[in-house]
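Comments concern the structure below.
As you look at this complex, bear in mind that one protein chain is not there, while each of the others sits in place.
Presenting chain A:
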């Protein structure tokens, strides 16, 4: 078995004159959960599409389960499963028929396919609507059937592009459980998300891409440490956060930062001190305004 389920080297992709990926290097260890973060349009979906053989890269190499995504597409397809950002479901069929169809295409015989279908319907809480056409489903139900379909054949590498977008809190928690279970089975999971708490909870490693490049890569703890020890939050009269300023957490740094801020804000502005969250990291790394703010101390 390969140490790395996914390896990406110098990957570049442009659409027309727009450079979307500008030299991406990544490695995901087998059996771990990897979260890819980045602002809208950063190229997360593009990277997942390249890794799942849907899109051809312009330059660089990528292997999934040890196979090259360009030269060994069929072998890669045998090793992966994908839930894309947008539903890939047959709307005119019922949930049950969708699952059964994919199970048959994945090589299950009809008895196994039925058993697999029933199990997944239960796992994703869709048994009650199993015989309704997907066309009639709510957004969250559609998301769930789409996820269930991706788990029909348990492949060693699973790509999830914003899997919990549109799910209610309960369904989201349930999906987290499922993802952690899959990891226990030895499946490697590569996911993207806009919810940083999700990355914090699930991922063994996190990478942030912006401007076509990987701007940070590490565990959640490592990334938070990059921002600093403690974050000062200035809170205005309407309880809104006026400004977030990272410090290294020492008395000296906090005092100096505060005295600088005291000159800029009204004296009745309140202050709170908290640990940095991934959101702080994200803002710091992906917005120029944010990075100015961080270095404004």
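Here is the rule we use: a residue touches a chain if its C-beta (ideal position, glycine included) is under 8 Å from a C-beta of that chain, and two chains touch if they have at least 3 such contacts; residues count from 1.
Everything that follows uses one rule, which is that contacts and distances are computed from a predicted model.
With the options "Amino acid/amide ABC transporter membrane protein 2 (HAAT family)", "Transport permease protein", "sulfate adenylyltransferase" or "Nitrite reductase (NADH) small subunit" in hand, the undepicted chain maps to the protein name "Transport permease protein" (source: UniProt). Within the set A:80, A:147 or A:245, the residue that contacts the chain not displayed is A:80. The hidden chain makes contact, of the residues A:8, A:37 or A:102, with A:102. Residue in contact with the omitted chain (choice from A:7, A:154 or A:204): A:154.
When the omitted chain is restored, the residue from A:27, A:54 or A:258 that touches it is A:54. For chain A, the residues in touch with the chain missing from this view are 49, 52-56, 74, 77-82, 84, 86-93, 97, 101-102, 104-108, 149, 153-156, 184-187.
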